[in-house]
Structures are given as C-alpha cells and as structure tokens.
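Shown here: the complex without one of its protein chains, the others still in place.
In order of appearance the chains are A and B, and numbering begins at 1 in each one.
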Amino acid sequence: MRVNVEIINHALVHAPKTIENLNEKELVKKMILRRRLSRASKILINLAHKCEYKTGVMVYGSAYGELIDTVSILESIKNENIVSPTAFQNSVYNTAASYHSIVEGNTSEILTLSCGDSTSYNVMQQGALSLLKNEEVFVSTIEAMNFEGVEIFNKCGAQLEYGIGFSIKKTDKEANTVVNAKEQKGVPASLSWMKNLYDICESKDSVVIEVEL
Amino acid sequence: MKKVYINATSIKSACGDTGQTFDAVFNKKSALVRHDNIVPQKTVCIGKFKEKNSFEDLLIQSVEEVLSESDLEDFSNTLLLVGSSVGGMATTEEVLFRDKKYDNIDIEKHTIDVIASTLDKKYNFLNTRSFSTACTSSANALKVAKELINYGAYENILVVGADAMCMTTVFGFSSLGILSDEMCTPFQNNRKGMNVAEGIATLLVQNKKLENSIELKGAGTSSDAHHIANPDPSAAGAMSAIKNALKDASLTPDKLSYVNAHGTGTQANDETEAKALEEIFGKGIAISSSKSNFGHTLGAAGAIEAAICVEILKRQTLAPQILTSDNEKDLNFVENATTAKIENVLSNSFAFGGNNTSLIFGVCHES
Partner (left out) sequence: MVKIDTLKEKLIEGLSLEDIEIDEIEDDMPLFGDEGLGLDSVDAIELTLILEKEFGVKVTDMANAENIFASSSSLVNYINEQLEN
C-alpha cells in the first residue's frame, strides 16, 4: 500500500565533530531543562524548529542512539564507579524525541525507530502511516556519535553529528520524484535516504514522493 | 478497516518457556532471584533466563514456535516488527568487560537492529522494522502492526519483543534508586521498586480470523511531556493512552473485564497508574501485574504481557497477582486465578520519556 507524501519543510545540520550554532539557549530558555539535553536532543529541537514543527505526531530515528551516555555508563561499570542516573535516563533511544516533547509540551504520539542503515527510510514509512490519521507529521533521523574512541568504529569516515528532518503531509498530488538510498561521502549510512531526499528538496519547489507502507 | 487477529504466541521469560510462563502467572509463582554479587554493596532482585542457550538461540526458538503453530509455510509474506530497548547491548558488554577495550566490539551487533537482522537472515521476511521506545517498545510495535493490518497494507506481521539482561540496565535502574532487592509488589503499600528482567515474546498478527484467534481491538498512545524518567503524577498521559485505546476499539470502560497493568513496583509508576485506572474504570475492574512473576522485561514487556492477555481470554480466566500486603487505593487486585466471562482486556505499558501505550484485546464474535 502506498501513500503520497508532500514535503512541507526540510532541515539539515551536520559537522565533522560537533555542530555549532544549534541555538539551544534561544530554543530552550529554561536552563534547568536545557542542561540535561543530549546532543541528539539539541539537534532534534533545532531541526523541528527550522521546520516550524512544535506539537503533533513525531517519528524519530537513530541507528546508534545515545552513544555518549551509553559509553559513559559502560565506562562507569567497567571502572567500578557509580553509574550516573542522569546518564542512564538519557541513554534510551527515544531520549531526543522525549526531550523535544517536554520542551514543546507535545502530548501526541511519538515513535522512535532504530533500523541500522535503513533507519531514515523506515522512519519515513512510519511517518507515512501516521499521516493516515494525522494532518501533519515530523520525521527525522539523527546520529550523534562524538564520543572518545569513536575512531575505532568510524571506518567509513562519516561526520560524527548529522541530523535531517522533514515536516510532511498526505497529498492526492502525483509523486514528482523518486528517492534512492545511494550513500554519500561523510553521511552516516542510516541517513543516506533522507540526505538524498533533502538534496531533492533543495533543488525543487514542491516535492511529492510515493511511500510504500 | 480490516480487523486484526493474534493467531499464535510464544514466550521466553525467567519462568521458562510459554507453558512454564503461563503456569507461573496463573499459579502465582515467581522466578525472580536475589543477587549480592552484581552491584557492589547492594542486593538486586532480577529475572534471568533459566535456559543456558544463547539469546540468539532463544530468539529463534521463540519464532520457530510461532511459525509451527501458525498457518504459514514460511515468513516470506510477513513483515517483522521488533521492539527492544537494549538491542545487542549484552554482546557489547560481554566483549568490553572481557577485553577492557572497545577494539573488538562489532558496532553492528550492538544496535537495536541486530535482532531484526539476525531473524531476517534466517527467515527472509518481506521487510523488517525496529522500534526502541524503552519500556513501550514492543507495545508500540503491536500498535503499528494493528494499524498496518487495519489499512490492509500487510496480511501477516510478526511482532517480536526482546530484551537481554545487561549490566547497563541493572546498574542504571539501581543508580536511580528504583531497583528492588526483593520480588516486586506492584501497587502494594510495601513496594520497594522494580526487577529488571530479560524476556522474549513473539506474536503472529494477521488479518485472518482462525478458530483460536483473539482480536487486537484497540491501541492508544500519548506522551506525558513531563519528565525524562518520572511519570506525570497527574496521570493525564496514562489516562490519555487508555482513552485513546478505548476510542480505537469503540468500547466504553464498562466493556472491559480486566487490566494487565504496567505495574512495575515503583512508587511513581504504580501511584500514577492506579490513579488513571481508578479514574477511568472505578474501583471494580480486576487488575493484576505479571511483573512479580517474571520481572520487568523492558522493551519486551508489551509483547510478553500481550501474550498473557491473549491466554487470559483463551482460558477465560483472570490472572492473579502475587499479593503480600494491602494496596493504597483499595483497588480490585486478582488474588487467585478466577474463571469469568471475559470479553475484553487492557494491557498498559509506560516508558521513560513519558511514552504511554495501551492495548485492548478481546474475544472475537463475528463469523
């Protein structure tokens, strides 16, 4: 079954190591909440803001999740130090989407997917399903992998922080483009499909795609 | 909208296999064990598999069991939906704690996706998708399965909830001060916290009604938008998820006979959930939490407890909870397995980040 999806807004942020100018002080004014945000949380809040999306269904994806906090917990256990409760509560894969909901007061459905290299495509599929019951949905995929020792794993030289987001709606218009998952240098594989879609959005005024549920 | 049927289930829990888990639940047996040698200077009570097979073996056994019980030859026309909160973390820990360095860790074996990719290699599904929303992971997978079948997008969906025991979650919940040193006593005045446990459950969800089908009638979610780990004490989020499930099932609260609660044994969850249940159902509805039997299986909880709800409906028997003291709201907890006319039951799952998912299962009626 297919759903035709129109892209309303699109946003992208990335950096080889750390994304500057996520504008978190403006976007999350309460310091006591802001200080808890993980990197992926700040990136998601930034992307959603750029797409003018505050409340409503959100579908978020990350192949690797909250690696910085995960590594911190593993290090604590390995070195026989006490595990930080803050690091643990921030280590679940849905951390970023949850913090966005807390910052924006979003009580709608939030889903988090983690599907390896096909994460960003699967996130869009889930977004398309959600559009059958909701007017507008925000879909995004983020990898935030800037932790000490990441070089051991980063054989393909992907940028360590990468996030892409789209606000989408269902449409009766015909699809006017097809997106593939061709990998691009520096883009984490889990984001390839969304990066290709983002590039199309940058070059076309109106983008409508057909998404297989 | 096509109706949605659960046509086969299997469980692996601290209590054992499917039959052993049902036996433990209906006969009030607990498989939770106290350990002094895991977290330094603390006793923790957790639920580990008895079987010595690898997690991967148990995963495949669980899926094989469902395949053999089903009307399918294979899974080539089946979508796989996985719900897991830790994915391959246990493998990562094994390598890291053994080698004391990260060099030998295979990052592809660490992620959530490892479960789906392991099963896909063996069974060649139509496609796979994995959800990771902490303790609602597999409940959300079931909700998505329902929607996809409702819309006719798929005929067969296999939902697998799976979380292996890892030190990250044991130490993590312990650091939050909510890991009990004894078997949990959900909703009771003497409750001290939860018990981390490992678990696997597989459910075959289809658009086809068979002789022993149980219907997945409703699914509802919401977000608390309150705190990353503590539930909203007003219970607004929990109530919203339950009401959304009722609306989705086109049922009023009086049509439900029983609630399989999220009931973890923590002060916060149980107080909030009790509030939500009393508000919506009053004090009369039968309630039990199965977490005293096999613990809190985190990402697998939604699926395991769904399988228990299916069994409750098949047996037309309310599952009891192991009760050791009074409960603070004087709600109607099931003391002993009781046969009753059970039409519809509710299963709740509430997670870190304020993610709430409620599922309604019921007896099928039309031919």
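Rule of thumb we're sticking to: a contact is a pair of C-beta atoms (placed from the backbone, for glycine too) under 8 Å apart; a residue touches a chain by one contact, two chains touch by 3 or more.
Keep in mind that this is a model prediction, so the values were computed, not measured.
The residue touching the chain not shown here, chosen from B:M167, B:C184 or B:A229, is B:A229. Among A:N9, A:T55 or A:S84, the one in contact with the hidden chain is A:S84. Checked against the full complex, the one of B:T78, B:N156 or B:S175 touching the unshown chain is B:S175.
From the options A:R2, A:K17, A:R35 or A:K182, the residue with contact to the chain not on display is A:R35. Panel shows chain A; residues 25, 30-32, 34-36, 82, 84-86, 89 of it touch the chain omitted from the view.
On the side of chain B, the interface with the absent chain consists of residues 175-177, 227, 229-230, using the contact rule stated above.
In the analysis below, only the chains that are shown with their structure count from here on.
Those residues of chain B lying in contact with chain A across their complex are 40, 85, 87, 89, 92-93, 96-97, 100, 102-103, 105, 107-108, 110-113, 116-117, 128-134, 140, 144, 147-148, 151-154, 167-168, 171-177, 221-229, 236-237, 240, 351-355. Interface of chain A with chain B (complex): residues 1, 36, 63-65, 70, 73-74, 76-78, 80, 82-85, 88-95, 97-99, 101-102, 104-116, 119, 122, 125-126, 129, 132-133, 149, 152-153, 213.
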